[in-house]
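Below you'll find the structure I mean.
For this depiction, one protein chain was excluded, whereas all remaining protein chains were kept in their positions.
The chains carry the letters A, B and C, assigned in the order they are written, with residues numbered from 1 in each.
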């Protein structure tokens, strides 16, 4: 079971053109700052946010309770010229979870309903056995084959093409894919196997000529899973794995385990 | 002639995994903050920046001289754990300009060359008759047909599909397309005509079923052009135009013309 | 027992002038951003940070364990061109706690020791019965008597004069005072009584002519205490209290008590 939160700016479109269209560089600054803040604030609790469409963001929030969601929602209202709504849902696959979360937020009204403000709702009770599985996917040697050779727009176009292909393929497995910069994609993929990835990468290579690899991490939170995925990817890059996919589970990963720090000032 | 600046984080990939992979929520916060800052700083001089791949960003910089680029480059070094390189180029089409800028930056070494730092170079002399043409494209009634009906990932997937189609079509005209949030795309398109857009939108509608419209703005700077594009799009939304494309030129647009403000403290 | 964390930028002074003095507007942007981020990140765990000297910041961190400190320290390293050191201490009074924290950080070397990096240490074990007492102090009717009448610098000077007086007086009680903008001061003051405040305010009024008032809040965390202090101050402003000091304890404050939210996805 993975827990997904859909975050939606309330009635954002109309605001951007009232009373007149607002300066585009300001809007870009505003949207990217919101994304930055949400990552710092969910990140403080080991969550991870993807910018998606900037006015609709998707977060992995295993281990983050409703009160924390409410505090973040409140903090946005305190510092931004708009408010956000949030819906939380859990499911066996990431795709299913975001579907439940979307439906829950839609029940409260349109994204452009001027009276729907600061919805905070939960689609379902979380059962148990929660975990996050994340694949950190990248393109083999993009710097040597694209960035340093092709022009910036064509490289960008290639990456976007891979992204779309990847997004669609992942959906077949109930997984999702998000671009995280450079040639990197972060893919919530609870339930997918290494074989699934190898098959998928073969298909993508055949249709686009681009070779992908993936570190897959499993953990109780997005941060733990993401750290494991990163380490897995490093192992592949260093040639320490047999294939282009490497899975690490935080539970079994002794290197990262530290002796627990003393807890200060219990409250 | 449009002026394009390619901005590239120096040796970023290796930094993100040295000595160990850095927390993903921090990297997302860092990258989006850089994008935010660049929009505020180029925006202060009427430029506009697109996040592209986050480690490679493309900006429209008509009217912004090299000293101002250098000051922004310096400000990034003063506040970030990395530096950025920049190359500036001008050409008749946006695509050609970014191509020249990319080549110029590549001449100085690889994006992952650890000794290549803070390149600031210019591909060519700017001749004259500079202007920016920007199309603000959006999807007809996305809130009613997608956001409020479909799940967030499927809506996102639809938007990404349109984006890729649009990016490829625009390239045929020497233009470029960038996602700016929601269902909006900003497209530097010097030289394209209204008919080009109408034809392109017909093709896209046929192949994807999605209807697009575009406000096209022309001005001496990205900001002027973007403002005109926004107003054009509003006119279409309000049903005040004959077709789904509307072009406005800042020079001829009396509404936005204000009497010049007094200049203070000449230096 | 209050828990205080001293946060110190490592070797900051030399960095600001290497290789040449850095642009002052950049340094001010950088320092204020660090302060902003620390408040968001400690605030995510109900802490509160004061900017103090910007390169040395003091935070109230009851309820925030060492691992969380380490994660924030790490996040700063991941996004800033410098690192920070932190020392945590607990004591009966805020002044005593910051003293212990300072000594602990000093044991590791000079603030300008180029080899002392990312110290994270704890001065003492926290015992029990931890709580935060915060006084939110402001100046009576500053808008009517200063802001709207005097020039900005003289008003500022008056506020700084009150601040210095307040800081010194509070120290006599083992308390501290920090400016939080406008005419507002936030004062960690575990152990002080309402009479202490009334006496102190009388002294300050006699020597400066300025009348102060204080909402005092008590809670398990800086946020809870601060919220109570704010509500207390509002009660005074609304004339609902007998004197210029009003204390509220989060434990007894039924209004703010909500039924506990359901916990999602336990990990």
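Heads up, the rule we're going with is that a residue touches a chain if its C-beta (ideal position, glycine included) is under 8 Å from a C-beta of that chain, and two chains touch if they have at least 3 such contacts.
Small disclaimer: the values here were computed from a predicted structure and weren't measured.
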(message) Considering the complete complex, identify which of B:11, B:75, B:133 or B:184 is in touch with the unshown chain.
(response) B:75
(request) Would you write out the residues of chain B that touch the absent chain, in ascending order? (result) 1, 3, 37, 40-41, 43-45, 61-68, 70-72, 75, 88, 90, 122, 125-126, 128, 130, 220-221, 260-267
(message) If the hidden chain were put back, which residues of chain C would touch it?
(response) 6, 12-13, 17, 20-21, 23-29, 31-33, 35-37, 39-40, 42-43, 47-49, 51-56, 58, 95, 98-99, 101-103, 106, 110-112, 143, 147-153, 155-157, 159-161, 163-164, 167-168, 171, 176, 180-183, 186, 222-223, 226-227, 230-231, 233-234
(message) Touching the absent chain: which residues on chain A qualify?
(response) 22-23, 26-27, 29-30, 33, 74-75, 77-81
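Convention: only the chains that are shown with their structure count from here on.
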(message) As a test of understanding: of all chains, whose mean C-alpha position lies farthest from that of chain A?
(response) C
(request) Select the chain whose centre, defined as the mean of its C-alpha atoms, is least distant from the mean of all protein C-alpha atoms. (result) A
(request) Let me have the rounded angstrom distance from the C-alpha centre of chain A over to the C-alpha centre of chain B, please. (result) 24
(message) Report the inter-centroid distance (CA atoms only) between chain A and chain C in whole Å.
(response) 34
(request) List, in ascending order, every residue of chain A touching at least 2 other chains. (result) 37, 40, 43
